[in-house]
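Removed from the display is one protein chain of the complex; every other protein chain stays in position.
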Amino acid sequence: MSVKKTFLSPWRSLLFFVILLATLVWLLPFVSAILTSMRSNDDIITRGFLALPRQISFNSYKVAWTRGGLSHYLPNSFIITIPSLVLTLILSSLSAYALARFRFRGNRLFLYMYVGGMMLPFQVLLLPVFRLTDALGLYDTYWGLIAFHTAFQLGFCTFLLRNYMRTVPGEILEAARIDGCSELRIWAQIMMPLTLPAIAALATLEFTWIFNDYLLAIVLLRTDALKPVTAGLATLQGQYVTDWTVIVAGALLATIPTVLVFLFLQRYFIEGLTLGTGK
Amino acid sequence: MARRINLSRFVPYFFLIIPLLIYLIWVIGPTIYTFYLSLTDWDGLSQPHFIGFQNYEKLFRDPVFYISLKNNIKWLISFITIPVVAGLALAMALSRSIPGERFFKAGFYSPMVLSLVVSGLIWSWMYHPANGLINSVLRSVGLDFLAKGWLSDKNLVIWAIIVVAIWRQVGYVMVLYLAGLAGINPALIDASKIDGCNAWNTFRHVILPLLTPVTVIVVVISIIDSLRAFDLVSVMTRGGPYNSSSVLANFMYIEAFNNYKMGYGAAISVVLFLISLVFILFYLTRVLQDELEY
Partner (left out) sequence: MKTRLLLLLSLVLLLGVATACVAPQAPAGQPVEVTKIVEKPVAKQIVIYNSYMSDPAPREADEALVKMFMEQNPDIEVVHSTVAHEDFKQAIRAYLTASTPPDVLTWFAGNRARFFIDKGLIMDISDVWEEQGWNETYPAGFRALSTVDGKQYFLPASWYWWAVYYSKSTFEKYGLQEPQTWEEFLQVCETLKANGVTPLTIGTKYRWTAAAWFDYLNMRVNGPEFHINLMLGKERYDDPRVKKVFTDYWAPLIANGYFIENPAAYSWSEAIPFMANGEAAMYLMGDFIRDSYPQEQVDDLGFFRFPIIDPNVPVGEDAPTDGWFIAAKAQHPEAAKKLLAFFGSKEAQQYMADTLGRLPTNMEVDTSNFTDAQRQGLDLIQKADFVAQFYDRDTTPEMADVGMNGFMEFWDNPDSIDDILARLEAKRAELFGE
């Protein structure tokens, strides 16, 4: 074993450098975004894009926070994202459990229905969903947006969790059933913990998506005071003139929550390895 | 005893009822409504009038439809290959302990968190023909002939956008595979090593089969996402120059929201839906047949 390890070592360091290089290339656009946010619009117009800032200025961040209204859009984003995320995860894990672990009439049909719902470009649903929201009296409220986010993400989440849930060995569940566990308890106390890596990964992706949505927010909300940060930032885009440095600065500030969520949750889709060994 | 069995037959429906109800109301309902709208001349304001299959007849004569479809196919082929392989490779590499793996993972995921508007903007600047990063680098190493107008050349533009899409997609696929790898029992891998499998064989015969459920997700998502591709095109070129980078979702959007032909837009969506359905059904029925029954 130890011989093997020393043999692999040069490969490992090569791998390390290849990945390092790739990561740096991958981060280039991100870095340019950061550099852009520290420049002024005039500087961009006169000296071109992707130049190093002549002088570093955090003014765009300040403008994004105050005039750009980030301070009041950001809380809205959380009010919309967190309930949508929680509801989607719970509801989809319920239906995923049923689809993954039970044979019953309609199983395949429901599964295809969930997958099928993802196949329309959602933009085409905008006006029908707007009509529905208006009819239900939810137009221009957080709830309309939360309801559609929850429902729309259900398809993908159910499909994903169903597949992960099928990888859980059946004996564990059988053992619990023999012990007299109710199905609800099996779902909550066995299935959920065992699919934790998938749920954590899903939560990361879903948070990113719901948080970054803006088309929906524009159509389902008309009052500025309710808008999430993406829709709020978009209002800085003019017909002709757009304050790009402020938009970029604002967008970078808006990535902070999603980055934190990723950093926090990522260990759960890694540490699954150790959880597995404990079993 | 008999009563208990009867009840247990309803268990899966108990689990399904609430999510399914919500899904039916908010997604399936509007979807069916969209199917209906595709048979009308709805402009988003007035009462829709039923016009039969006129929208479809028009669509199949529309050259933009075929340009868009071809672009979607290019996108699809790129998407089910490059990001899937790269994402899997990254997940494999980063699931073992490598110094700085957290930084690497965050780095590859970073394109996902950056708003699409900003991603599109920054990439447009990277592609800037005169002084963008890409052409500057090419010129500085003497490859001037390769320095092109990436977003203004009708043959290159769709590929230039697909590159950005891949740049975003890799981190996404990586996360899905990482979660899949985390669910694998390490005892199985150890066992294969003891059996004398080398790293490649372990991967090929143990890990990859165990990752099949994840791969199914990744492939299905890649198909759907590449056929529904919209945002990057809308931000970077709006389908230009003269429709050469148009994709179906973008074509639909321009017809529905710029030209106010909601009925026609709905017809485009339905066709897009049917194309996806063909791919998905073909793939899923094959995979699901192989699934073990529990």
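To keep things simple, chains are lettered A and B as they appear, and every chain counts its residues starting from 1.
Heads up, the rule we're going with is that a residue touches a chain if its C-beta (ideal position, glycine included) is under 8 Å from a C-beta of that chain, and two chains touch if they have at least 3 such contacts.
Just so we're clear, the structure is a prediction, and the values are computed from it rather than from any experiment.
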Residue in contact with the excluded chain [from A:Ser9, A:Thr46 or A:Thr66]:
A:Thr46
In the complete assembly, which of A:Pro10, A:Gly180 or A:Gly238 touches the absent chain?
A:Gly238
Option from B:Gly29, B:Pro48 or B:Pro241 whose C-beta touches the chain left out
B:Pro241
Interface residues of chain B toward the undisplayed chain are 44-46, 124, 127-130, 149-152, 154, 237-238, 240-243, 254, 257-261
Residue positions on chain A contacting the omitted chain are 42, 45-46, 48-49, 78-79, 82-83, 85-87, 90, 127, 130-131, 134, 139-143, 146, 192-193, 196, 218-219, 222-227, 231, 234-243, 268, 271, 275
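Just so we're on the same page, only the chains that are shown with their structure count from here on.
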As a quick test, compute the distance in whole Å between the mean CA positions of chain A and chain B.
15
Using the touch definition up top, name the residues of chain A that touch chain B in the complex.
12, 15-16, 19-20, 22-24, 26-30, 32-33, 36, 48-50, 91-92, 94-95, 97-99, 101-104, 107-108, 110, 112-125, 127-129, 132, 147-148, 150-152, 154-156, 158-160, 163-164, 166-167, 170, 183, 187, 194-195, 197-198, 200-202, 204-205, 208, 212, 230, 233-234, 237, 244, 247-248, 251-252, 254-255, 258-259, 262-263, 266, 268-273, 275-277, 279
Which of the residues in chain B end up touching chain A in this complex?
9, 11-16, 18-20, 22-23, 25-31, 33-34, 37, 44, 90, 93-95, 98-100, 102-119, 121-123, 125-126, 128, 130-133, 167, 170, 172, 175-176, 178-187, 210, 213-214, 216-217, 220-221, 224, 227-228, 230, 248-249, 252-253, 256-257, 262, 265-266, 268-269, 272-273, 276-277, 280-281, 284, 288, 291-294
